[in-house]
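Have a look at this one.
Note that one protein chain is taken out, while the other chains of the complex remain in position.
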Amino acid sequence: MVIDKGLGKNSFMDLMETGSNYIDCVKFGFGTAPLYKTELLLYKINLAKQYGVTVMPGGTLLETAVLQDVVSEFFNTICNLGFNAIEVSDGTIELSRDQRTELIQEGIKNGLKVFTEYGKKISGSLIDAVVLADTLEVDLKAGAELLTIEARETGMGVGVFDEQGECRLNLLDDVLKFVTDTDKLIWEAPLKSQQVLFLNKFGPNANLGNISPGDILSLETLRRGLRQDTFTFGVRTKKEKEKEFFYVI
Amino acid sequence: MVIDKGLGKNSFMDLMETGSNYIDCVKFGFGTAPLYKTELLLYKINLAKQYGVTVMPGGTLLETAVLQDVVSEFFNTICNLGFNAIEVSDGTIELSRDQRTELIQEGIKNGLKVFTEYGKKISGSLIDAVVLADTLEVDLKAGAELLTIEARETGMGVGVFDEQGECRLNLLDDVLKFVTDTDKLIWEAPLKSQQVLFLNKFGPNANLGNISPGDILSLETLRRGLRQDTFTFGVRTKKEKEKEFFYVI
Partner (left out) sequence: MVIDKGLGKNSFMDLMETGSNYIDCVKFGFGTAPLYKTELLLYKINLAKQYGVTVMPGGTLLETAVLQDVVSEFFNTICNLGFNAIEVSDGTIELSRDQRTELIQEGIKNGLKVFTEYGKKISGSLIDAVVLADTLEVDLKAGAELLTIEARETGMGVGVFDEQGECRLNLLDDVLKFVTDTDKLIWEAPLKSQQVLFLNKFGPNANLGNISPGDILSLETLRRGLRQDTFTFGVRTKKEKEKEFFYVI
């Protein structure tokens, strides 16, 4: 999952043409979606869908709609614009369990994929593995696709990361202890060191989020063992090199 | 005010198409302007003006001209190229008060908007609020539009920022004590934490400078309360949501 903080037409075209094979979902981060001219916004949404990439506004936008009591207008507009997914989060506002489930179900009723998020955006917020495990279970039951672990755009100071973006490994171990469906998690991991950590912990296909558009190919080299940090991944797939390696025909 | 460190045609087109509603002025940072092929430079200048965005070379370029004693050539070339503003600064060289006033007036005589700058670029330089207040007054009297507080491209180690880019709050309090026209200041604030700080201190419409092209929409979400860090701004404008919020028609 890529975070797009405001790419223009040419850059977005580049992103799709270069990276669409390696991207499942693009998020128009926080509340940026309303700031585009409508024509450009429609262009981006349609291009993503043409390339088979799921496209959603940032969770903060829905949180704003909840706070301003315009949730049904939110769904109307999102669907009219052609978004095919949303993020249901409570990074900034408080949502009761019932409100959260309603939003998930409302999304599904509108034909959207729903990604949920766990974690607060305020600096210093940690995660609680037991609550996370419970949230994941209930969200999935309500119809969510995957659950994202909040790390903000910077990867610092919230969730499993400390102020320097280093992982609090004990928190991650707790997650492994209490969460069984770890393949249903998306880890926000904007920093390379974080990407390497999660790929080592959860395997080369781990779901990662808040990836910067400029890092798509770099991340894919990490997944394939085509960079020093995960070079042994490549060794593991040596038997499959005919498929993996572009110059072996 | 955006700092452009060398965008090409496609990226600059993206910047204008996506961000021009949220940009007042674009600066071709430091001495980059002479490094473009003339055709490309003219293209960028004209495009900015078509989008209603003021466009100027970096202050360092004028400082170089002063040092090399080619100030009149500088003004000829800048005007011939179609720039409609300049920055008068002494971040690197020394300028007497009289020289500074002459440069401001020379700019105005040439039909240019003049932005001045206060502060040195050398690491460790602090600001003096009393001198700043005085400089602002004299610069405005000479015809300057606004005065920029130097923070470099990185936002670290000069002006009101320490080596880590944290604000020295006592210096900011001094500014508030001695400067009355704070709406005539542009704060160079390349880091998000700095943007949040100034918006909280001076309001959602505070003039910010040295904004990275990729951060235009992100900054606008901060101004509008569409991001966690300034979410309460959005709450304040709740009454105006019909105008503010794209999905409410």
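Here are a few things to note about the model shown:
Letters A and B mark the chains in the order given here, with residues in each chain numbered from 1 onward.
The rule is short, and it goes like this: a residue touches a chain if its C-beta (ideal position, glycine included) is under 8 Å from a C-beta of that chain, and two chains touch if they have at least 3 such contacts.
Values in this document were obtained by computation on a predicted structure and should not be read as measured data.
Note on the undisplayed chain: of the listed residues B:N21, B:T77 or B:S193, the one touching it is B:T77.
The chain that is not drawn here is touched, among residues A:M1, A:L15 or A:A85, by A:L15.
Of the options A:N76, A:N200 or A:T221, the residue whose C-beta touches the omitted chain is A:T221.
Chain B residues in contact with the hidden partner, per the touch definition given at the top, are 5-11, 29-37, 40, 60-61, 64-65, 67-68, 70, 73-74, 76-78, 91-93, 121-122, 154.
In the full complex, chain A contacts the hidden chain through residues 10-11, 13-15, 17-19, 21-22, 192, 214-218, 220-221, 224-228, 231, 234-235, 238, 241, 245-249.
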